[in-house]
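Of the protein chains in this complex, one is absent; all others appear in place.
Going by the order they are written in, the chains are A, B and C; count residues from 1 in each one.
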Amino acid sequence: MAEKVNTSISPKRSLELLSQREVEQLQRSSAADHNLYALFRQCALAILHSGSNSDDANSLFETFKDFDIDLIQQDRGIRLLLKNAPGNAFVDGEMIASSREMIFSALRDILYSETERNSKWMDLETSSGITDYTFHLLRNARALHAGEKPNLVVCWGGHSIPEYEYDYSKDVGHELGLRKLNVCTGCGPGAMKGPMKGATIAHSKQRIQNGRYLGITEPGIIAAEAPNPIVNELVILPDIEKRLEAFVRVGHGIIVFPGGAGTAEEILYLLGILLHPNNRDIPFPLIFTGPKESESYFTQLHEFIGQTLGIEAQQKYRVIIGDSEQAAREMARGIEEVRDFRVKQNDAFYFNWALTIDYNFQIPFEANHENMATLNLHADLPKHELAANLRRAFSGIVAGNVKPSGVKAIKDFGPFKISGDKTIMAPLDKLLRGFVDNKRMKLPGSEYVPCYEIVD
Amino acid sequence: MAEKVNTSISPKRSLELLSQREVEQLQRSSAADHNLYALFRQCALAILHSGSNSDDANSLFETFKDFDIDLIQQDRGIRLLLKNAPGNAFVDGEMIASSREMIFSALRDILYSETERNSKWMDLETSSGITDYTFHLLRNARALHAGEKPNLVVCWGGHSIPEYEYDYSKDVGHELGLRKLNVCTGCGPGAMKGPMKGATIAHSKQRIQNGRYLGITEPGIIAAEAPNPIVNELVILPDIEKRLEAFVRVGHGIIVFPGGAGTAEEILYLLGILLHPNNRDIPFPLIFTGPKESESYFTQLHEFIGQTLGIEAQQKYRVIIGDSEQAAREMARGIEEVRDFRVKQNDAFYFNWALTIDYNFQIPFEANHENMATLNLHADLPKHELAANLRRAFSGIVAGNVKPSGVKAIKDFGPFKISGDKTIMAPLDKLLRGFVDNKRMKLPGSEYVPCYEIVD
Amino acid sequence: MAEKVNTSISPKRSLELLSQREVEQLQRSSAADHNLYALFRQCALAILHSGSNSDDANSLFETFKDFDIDLIQQDRGIRLLLKNAPGNAFVDGEMIASSREMIFSALRDILYSETERNSKWMDLETSSGITDYTFHLLRNARALHAGEKPNLVVCWGGHSIPEYEYDYSKDVGHELGLRKLNVCTGCGPGAMKGPMKGATIAHSKQRIQNGRYLGITEPGIIAAEAPNPIVNELVILPDIEKRLEAFVRVGHGIIVFPGGAGTAEEILYLLGILLHPNNRDIPFPLIFTGPKESESYFTQLHEFIGQTLGIEAQQKYRVIIGDSEQAAREMARGIEEVRDFRVKQNDAFYFNWALTIDYNFQIPFEANHENMATLNLHADLPKHELAANLRRAFSGIVAGNVKPSGVKAIKDFGPFKISGDKTIMAPLDKLLRGFVDNKRMKLPGSEYVPCYEIVD
Partner (left out) sequence: MAEKVNTSISPKRSLELLSQREVEQLQRSSAADHNLYALFRQCALAILHSGSNSDDANSLFETFKDFDIDLIQQDRGIRLLLKNAPGNAFVDGEMIASSREMIFSALRDILYSETERNSKWMDLETSSGITDYTFHLLRNARALHAGEKPNLVVCWGGHSIPEYEYDYSKDVGHELGLRKLNVCTGCGPGAMKGPMKGATIAHSKQRIQNGRYLGITEPGIIAAEAPNPIVNELVILPDIEKRLEAFVRVGHGIIVFPGGAGTAEEILYLLGILLHPNNRDIPFPLIFTGPKESESYFTQLHEFIGQTLGIEAQQKYRVIIGDSEQAAREMARGIEEVRDFRVKQNDAFYFNWALTIDYNFQIPFEANHENMATLNLHADLPKHELAANLRRAFSGIVAGNVKPSGVKAIKDFGPFKISGDKTIMAPLDKLLRGFVDNKRMKLPGSEYVPCYEIVD
């Protein structure tokens, strides 16, 4: 049985202080904002669970259904009172500093997202309004560092991966860290944790005491991919699209490790943006890399991208197999280019304002049967729009695989039906089958039952 | 003729970064928020003028009427472009660091006050809502330090004072600094600057590198009392009442140096709060101190307080004449009590939530002839209400003396008429005459023409 | 073939600055101090080699016999010019910060040891004089931290160990780091590196930015056990006995992982000290720990200690198998006791002055045939003297196994002959045979030919 701990923690940093109104907003007893409280409780639970290896959100919620977190007015101000908290965030009864910090980060982001969303100044109906919103959330979380040279490498990839892929991601992180680069990932274990761990050791060797391990997540995913405790800056964006925008606007380059459908979704999102005519001349280093054993993942993807989005799309990234040093060196060089470009354009280093992200990349895609069935997947679409729609297809599949709402929809109504041009659908089918064959669609151990069906 | 400088400055700290929307809000060309822009320009001008000794806001505005500040999209993000800026904020063409910082502080506070004021969460119609608002502004300005022992001494007093009073205020600041206490004032020269300067030297002797010199001001006063460059944290609250509330909630004790009507206003504000029945048991060290030469200021005030508010009010403070060491020692002791009390009550160190401040202390008092004429100044009022009304009387007099709107009202309609019980009005009249006799009603050199008239 | 790099590095910290005299002392061309130069070159080579996995000092010296390091007067002062340096200390041509730092640490320690040794104040003929010498070297290296609570755990154990032992040592380091403890080892790979790596990750989780990874070595061993790059404080003591004294005087507790004869030597050294009548009441947490698979190492040692030094010796340590958390928790508790004891005794936290270390523990033992043959290994010796002599026996065996001088002596004159009481010699023989059987006497792969012979 899981160990459970009762304790209380208090704010240590100025940003963690709360006003009376905010206390009321988040106190369990205050009915008005019960959703906000539920969101906070869920994020806190995920954070406290972080050391664990399971990514089964449902079982987490079940095991700790008696977990309770509440704000109390006590001991020199506000305290958070925790009951039946997962034991693995504690050392000899004391909460690990990173967990404490992250719980207060969650509190900060949940409150501020809500406040900003309701601001009369905020306009979430326009593309630039959403970008401003994302900027405000990141700034409030201190994730935008003025006066720092570009050095932030976003790492994407699977959270449930074999050991050799994990070790490889650690190697890449180590090589990035030796080159004084920082790491940003989507939180969680696997390829989200490995690069941070490697970079931590390398930063220690390079005597870098303020290395950044930035984790960007959203409430829907945090339970399944709890932030690993190396994350020293946690930002919780309100939904998956804001989170993706945050990645591409704060990161100076992206490394993709092998993953599954979720990773493919992220790649298509990014290609969709980079293929946008406005973005063609903006340098954005993008590297797909993995150990020799995982070569096929990228071979298949590369083929799929060539067949659906064409050669131009293939030229937006470099595939580097089994050479962590080369991958890091290439990234360092790419980031130098980013730096030079921004200096020339008088662009900010800390936020990629110049990148055009279409409104339809910014708003949530609801993965239901109707939306999936009506996706426009035709070859004559502009490539960046096709990429956007393919990304949605993958998004739906990820939801059908792991997100509670998606899983339920599949259970109730059967698999999603996806249709489109044969020249698109055939490669898609092949890619997805490849994922299934390579056990990339589900946790190792369980048999995968597809949540989608490709129809003509 | 005043030296004028053209330059541009860029944000150096993360909090100084702006979103596109905020840029638009503050750009000169954006008509929608012209008031906001005007406010910002005025604050920036006052800050840049800071080294100067003149406190004549009108002449400042006149001399630098061609001063221009604008946001531009250039050089890796946002820059502030300044034209015809006062030269005394520059050393060999480079802006002094403290001025640069303070301009961005002004920008931060003006934008945030506006955003918060418009938040659907904010309720400025209730006392607790206003307190929350003040808390939010202070927190956003990083003026609330979690985890620090009580150590912040607010110093009030005249900004236009003779040299012996200035030197004495420096001595007191030095003694406070030697006792490892920090200083908060209302910005400006005179008794606002002396204690900070003294504390700077003393902190240097005590090897305290992060001494706080917190300046709290508001747009209406900043031009006349520009923040001195030692201020290393500047907060601009939206109006005088929020500013006063900020003083009493973040400070752990208050020292009052000799001043004029403005200082008397602040004292009455504070006594009004401390006399509130809810606050009777809350320790709040309050010391009136000055050099031997200025003894009469406090003798007169003490007498006035005794005659109008009674002995209880007189017991809320200690008068210490000509002994800076004693004043500091007494304050250090008082702050120890505050610490013990808050520990016992589980109160926060960084914000005095426990203090009751009535709604009528929190809302602006408009100094016009009608409001002045209808002030209730009767002896049978509860003492804290009488103190509140007396404070308003002084507030009106200060406005009539120096604030543009008040000066104009006096010019147009003659002096304010104030009436009330004789037992109140006689001492008031005596006190005000004393101020006039001691040249405490106006800058040295000019003849004072009273802006008020006491009627039966 | 090994990659070789030419480069030059300059001092970055004030302690790294050199006077003209010191430059001359260490410049290659200056004949007078050629030994000092040779020593420095050898240490620098070992440091640069550090990432590598080989611990074969001879092959290192052979491979890099053309390595050259020299002081030059250039570029704003002194620079170190390196030719044909091992490539693995470099990232894209730039030396890793930790290697740079460590080379200057070597320079500092070599110069200072020499200066101090020749000081008229220094008396190396007395026990307290040697302790002072060690203290001075440690202080000059900034390894003594005033005002810090006891938190330094020394980890001993084999440098050439199987992966499961390495992983276990990492786990223990992680658990120590989570408890905010720092790690000190003898440099080198294996059990010297694992705990530091684990602690680095844990300190990152606990937001400890100034974690200490103190490596204490000596010129004779540094080539075989090059400091791993996580070491952020390197101290080179002049010989093995000063190094051992440094361990027990700066460490607040010691954890021993499985090793070979060298580790046994260290254990006997420590037991010899702890058994000294003067030291009986001084708390000194000592834990032997390893993974389940390595249990026999400690079983054998425990038995040997019982048979030769008796139950009292066995009570000086705790054996914890396969429970890294328990080992760390026990150590944390033990260090609390150390703290309480020193507070009570008014002892320094940073240096264990109170411990008596006999002069014969402080002076080098020369491992030659005569000294080995005349070791007094009789059961009627006081236990702490017997421990001292047993330690010498192991020291000789280690020398015969791996140190150039010892290896040559064995080659020239055959194995060392050791004799003594049967009650001592039988368990000794058994223990050594156990080490051989468990491949603990030599690097994995090669056949071990004993360098000693037990004679009656």
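For the reader, a short list of remarks on this structure follows.
Assume a contact is a pair of C-beta atoms (placed from the backbone, for glycine too) under 8 Å apart; a residue touches a chain by one contact, two chains touch by 3 or more.
Keep in mind the model is a prediction, meaning the values are calculated, not measured.
For the chain that is not shown, the touched chains among those present are B, C, taking the whole complex. Within the full complex, the residue among B:Gln206, B:Gln314 or B:Asn438 touching the omitted chain is B:Gln206. Screening C:Glu94, C:Asp132 or C:Asp239 for touch with the missing chain picks out C:Asp132. When you scan C:Trp156, C:Tyr213, C:Tyr297 or C:Phe351 for touch with the missing chain, the hit is C:Phe351. The omitted chain makes contact with just one of the residues B:Val5, B:Ile96 or B:Leu124: B:Ile96. Interface with the hidden chain, as seen from chain B, comprises residues 91-92, 96-98, 101, 178-179, 197, 200-201, 204-210, 213, 229-230, 232, 329, 332.
What chain C contributes to its contact with the hidden chain is residues 11-17, 19-21, 25, 73-78, 115, 118-123, 128-129, 131-132, 135-136, 139, 142, 144-147, 342-343, 346-351, 353.
Keep in mind that, in the parts below, only the chains that are shown with their structure count from here on.
Our note on geometry: chain A versus chain B, Cα centroid distance of 46 Å, whole angstroms. Centroid to centroid, with C-alpha atoms defining each point, chain B and chain C lie 62 Å apart.
For chain C, the set of residues that touch two or more other chains is empty.
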